[in-house]
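Sharing a structure below in structure tokens format, with a few things to ask.
Of the protein chains in this complex, one is absent; all others appear in place.
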Amino acid sequence: MKNSFGTNVIVTLFGESHGQQIGVVIDGLAPGLEVNDDFINSQLAKRRPSGKISTSRVEMDEYQIVSGVVNGLTTGTPICILIPNTNTKSSDYEKLKTVPRPGHADYTACCKYHGFQDPRGGGHFSGRITAPLVAAGAIAIDALAKKGIVIGSHIARCAGVDDKKIMGSNLAVDNDELKKTLAKLNEADFALIDDSVKSAMIEKMEAAAAEGDSVGGVLETAIAGLPAGIGEPWFDTFESVMSHMLFSVPAIKGVEFGDGFAMTDMMGSQSNDSFYMDGDKVKTKTNHNGGINGGITNGMPVVFSCAVKPTPSIYKKQDSVNLKEGKNEELVIEGRHDPAIIHRARVVVDSVVALVLVDMLSGRYGTDYLAD
Amino acid sequence: MKNSFGTNVIVTLFGESHGQQIGVVIDGLAPGLEVNDDFINSQLAKRRPSGKISTSRVEMDEYQIVSGVVNGLTTGTPICILIPNTNTKSSDYEKLKTVPRPGHADYTACCKYHGFQDPRGGGHFSGRITAPLVAAGAIAIDALAKKGIVIGSHIARCAGVDDKKIMGSNLAVDNDELKKTLAKLNEADFALIDDSVKSAMIEKMEAAAAEGDSVGGVLETAIAGLPAGIGEPWFDTFESVMSHMLFSVPAIKGVEFGDGFAMTDMMGSQSNDSFYMDGDKVKTKTNHNGGINGGITNGMPVVFSCAVKPTPSIYKKQDSVNLKEGKNEELVIEGRHDPAIIHRARVVVDSVVALVLVDMLSGRYGTDYLAD
Amino acid sequence: MKNSFGTNVIVTLFGESHGQQIGVVIDGLAPGLEVNDDFINSQLAKRRPSGKISTSRVEMDEYQIVSGVVNGLTTGTPICILIPNTNTKSSDYEKLKTVPRPGHADYTACCKYHGFQDPRGGGHFSGRITAPLVAAGAIAIDALAKKGIVIGSHIARCAGVDDKKIMGSNLAVDNDELKKTLAKLNEADFALIDDSVKSAMIEKMEAAAAEGDSVGGVLETAIAGLPAGIGEPWFDTFESVMSHMLFSVPAIKGVEFGDGFAMTDMMGSQSNDSFYMDGDKVKTKTNHNGGINGGITNGMPVVFSCAVKPTPSIYKKQDSVNLKEGKNEELVIEGRHDPAIIHRARVVVDSVVALVLVDMLSGRYGTDYLAD
Partner (left out) sequence: MKNSFGTNVIVTLFGESHGQQIGVVIDGLAPGLEVNDDFINSQLAKRRPSGKISTSRVEMDEYQIVSGVVNGLTTGTPICILIPNTNTKSSDYEKLKTVPRPGHADYTACCKYHGFQDPRGGGHFSGRITAPLVAAGAIAIDALAKKGIVIGSHIARCAGVDDKKIMGSNLAVDNDELKKTLAKLNEADFALIDDSVKSAMIEKMEAAAAEGDSVGGVLETAIAGLPAGIGEPWFDTFESVMSHMLFSVPAIKGVEFGDGFAMTDMMGSQSNDSFYMDGDKVKTKTNHNGGINGGITNGMPVVFSCAVKPTPSIYKKQDSVNLKEGKNEELVIEGRHDPAIIHRARVVVDSVVALVLVDMLSGRYGTDYLAD
């Protein structure tokens, strides 16, 4: 489906970093859902760069909803959200089609689009394009919250500094406790469970920035309150559909559910999550499987982690090639860049997770489910 | 799409572990491709259990191709492959709908299908259902090989024992060298780059089996010879589509491309793969990104790893619940099970990777590409 | 999607006229639906040829359901239905790849599949392939009936002889009356509203058969009891999705909803269907629009007609070409053929209509709707 995603609620993304407008169409959302501009703006603000750990290009993201919403309520027909690009400096990017930046899509875009792609600011591949996804995701997050489903992410590790984890803690087995923590994360500017590590983490990020270098990290995301029974056996397991969406977020190079790679060193007797009755509810004592068995949710918190690679835009001299002349050429990147994007990426991840969930839930329970 | 996958070449999977027949339909393969029964049988043999590290249920997998192939050549219309289930002992599974096995899909299947699912042997969730995928994948692997595209996997780590890795070695940056190694892996019964670790690994697996327990591991998979330019920016990045399929293989709980989670501790200056000219070809000096930039292949080897959790079927006593009576109940699993499946899973992974690739390549270059 | 159809309930069709087995996979049906073998067999019997107005090739259609059904109830996982081909005489068709039959797919299959297609009996293009669709459709028809939704078709015109019509009669505006008529049609061997025209119609069909020629006709189909609100504004209007499926039934060359082409000679003041209250129900006085406004059902009977062309298999000498020698060549078709298929096609149409409806309704109301 290329630049669209979803079966029953479908998201279509368009635009380039330095083009006129970027935007998204969300189709299939139930009619009658509230569209809360304050919340959309607060989500966009979390994605917006700030301080020394972000690019100096700041866009105010003055989005416009041009269809699908009347009097602040969804109509049930496609919602198009537009965001203009205003703060562009395109001259910085002239060379990108000739001398591709390592770690970026410049070269692969040439292979795919034969040089016709828009190279300015990474064009359609830019992280800038996630802004409309965040706006769309905000509507979905809001609708899910009204059904008791809460999503949140934190920076589990960045630049070698660890936050506390959801996995392995009581949060992974207690939807109610988890909701409180996610609520706190969702209000924070810099999403950490343990705020005491914040200064150390930011210090390391700024140090990388000062050197013209960049850092990556791990986002840990959780969903509290999701019903059991969501997902398909083949090939649309919960993990399949979620990872599909997550791996389309720029810079994500790994996704694991529950204990993921750490499970590979366990014995089955350790990694199996035993069942028990909590009143009339079936729960698991541990949650190594991240709330998913056989590709289907089991009603426990859903937890997964994403590896976010260091941003490829660095100011250090790098080796590249001149595609026109067919020879090696050194490259020093100019322009404005992020020495880290993980603190901005978390709201993008929450947004796409919400978009996946509204699709899955609408498929399972019908198109009006979110509004009921 | 539930139990179907693909856009231009579509795979549909059906059947239950103890049902009459399991099978697959592959639609959209180019007409005129050879269907090599010897190769299909050799792939099925690799998936078949053997020795103490596998279940004692052995099926001969006498597949039948009932449509889409005439005189050993694909017709271009849907290919249906059937495999009968013969060696079933269904009485072992009576209790599964009442007392779900931890780590299995028994409970989530109940949530989704309200108890109407076939519980025998895990029903439609069973690893048994991967047999037709392997048969279908064999046709795809064969067709790709004729285009110079080779896929292979090895057990990078199992039960705490490591094999040598493709990532970090010369194999990750040299398609030709990689092809030789993959050819060797594809002929092996037990896929290791460094055969000297085999006895240690199997010893640990057998030890787990002896205790009625199970082990997991990491599969590292590589694709040599894949053209640059395959994948979409959003939302069908190469990683997205591939992980979607991989996460539908039972027991896979993590997927990472290139250095994946290890990239999160690198600086951008380390993780960026510099370009250079090798004659008239653009290559990268390192391959931390696993042959993919911006979601699109760059012509270097594509490398990724999958976390395979320990098989949940263990013989130890486990805590579970009685769903009918709504109370806790201990469970001892009977039947025949695998103390490890990673050595069998690798051919499943290769097969689904091949099915994803034929879909992507047919979409990119047209429906006749594989036959040209 | 090639040989698959549907979004939430997906049908995949495979097989060739003279291949080993033909079959269908239906995925996404709610768990717990009854599978009534008697009804499936009675539907297959209606499709089966009989008498002088059909081919002399008669298959008993001994279908097997090899997955997705346990103890006569759907499991919720994919249902595969297989039908073996037994009564094949393939030598009749040797020439078809060289000298294509006019009006058939022989030539276009060559263009598409480059001669690798299975030519025997029309291969994958044969009307024979509709048998598994009828079996699958029977399950859907049964499930819909339990929700009060009834489908039926009759031969509105054949060989120049007219039956009474639903459109223009009281049946088009009265769901209850319509249900009675559809029930009668569904029990008939030869589906007519006015049985007094039967002998005239069959006489004309037999006359064509006697001359080695063939006839076509018009099927009029109605759905009673369908809820209002089914369909999408763009591009999945009710008409769009239904016609998509109908035009894949061999020999259908025209589809019209309500008065269709006859509406083009009306004035708007005639073709608009006025609303009125019948108790607390909104109804329309007339039903020129066939129960659909703006692509969405309005709760009135849905009525449409399909043009079924004369079967292209005739015994008269025809002009064709020899594709190998690149020259004109006369052709006399041998083998066993139908001088008319409209009386057999009606159950195919009912079946595919049912499959479309279960897809649409499951999308609208959720995956469990049919079982609730």
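Should a chain be cited, it is by its letter among A, B and C, assigned in written order, with residues numbered from 1 in that chain.
To be clear about the criterion, contacts are C-beta pairs under 8 Å (C-beta built on N, C-alpha and C of every residue); 3 or more make two chains touch, one makes a residue touch a chain.
Model, not experiment: these values are computed from the prediction.
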Check your understanding: Which listed residue, C:Ser54, C:Ser153, C:Thr181 or C:Asn298, touches the chain dropped from view?
Key -> C:Asn298
Check your understanding: Which listed residue, B:Ser4, B:Gln21 or B:Thr77, touches the chain dropped from view?
Key -> B:Thr77
**Study point:** Of A:Ala45, A:Leu73 or A:Ala188, the residue in touch with the unshown chain
**Key:** A:Leu73
**Study point:** Touch list for subunit C against the chain that is not drawn
**Key:** 1-5, 7, 11, 13, 100, 102-105, 107-109, 111-112, 124-125, 129, 157-158, 160, 208, 213-218, 228-237, 239-241, 243-248, 250, 252-261, 263-277, 280, 282, 284-285, 289-290, 292-299, 307-314, 316, 318-321, 323, 326-328
Practice item. Would you write out the residues of subunit B that touch the absent chain, in ascending order? Key: 7-8, 77, 233, 363-367, 369
**Study point:** Residues from subunit A at the interface with the omitted partner, ascending
**Key:** 1-4, 10, 12-16, 19-23, 25, 27-28, 31-32, 64, 66-68, 70, 73-80, 82, 112-114, 116-118, 123-124, 368, 371
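The working rule: only the chains that are shown with their structure count from here on.
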Point to revise | Fitted rotation between subunit A and its twin subunit C in degrees, CA, nearest 5 | key: 180
Exercise for review: Would you kindly state whether over half or under half of the residue numbers at the subunit B/subunit C interface are used by both copies, giving same or different?
Suggested key: same
Review point. What is the distance in Å between the mean C-alpha positions of subunit A and subunit B?
Key: 26
Check your understanding: If you average the Cα atoms of subunit A and of subunit C to get two centres, how far apart are those centres in Å?
Key -> 45
Point to revise | Centroid spacing, where centroids are CA-atom means, of subunit B and subunit C in whole angstrom | key: 39
Study note, to complete from the structure: Residues of subunit C that touch two or more other chains sit at 77
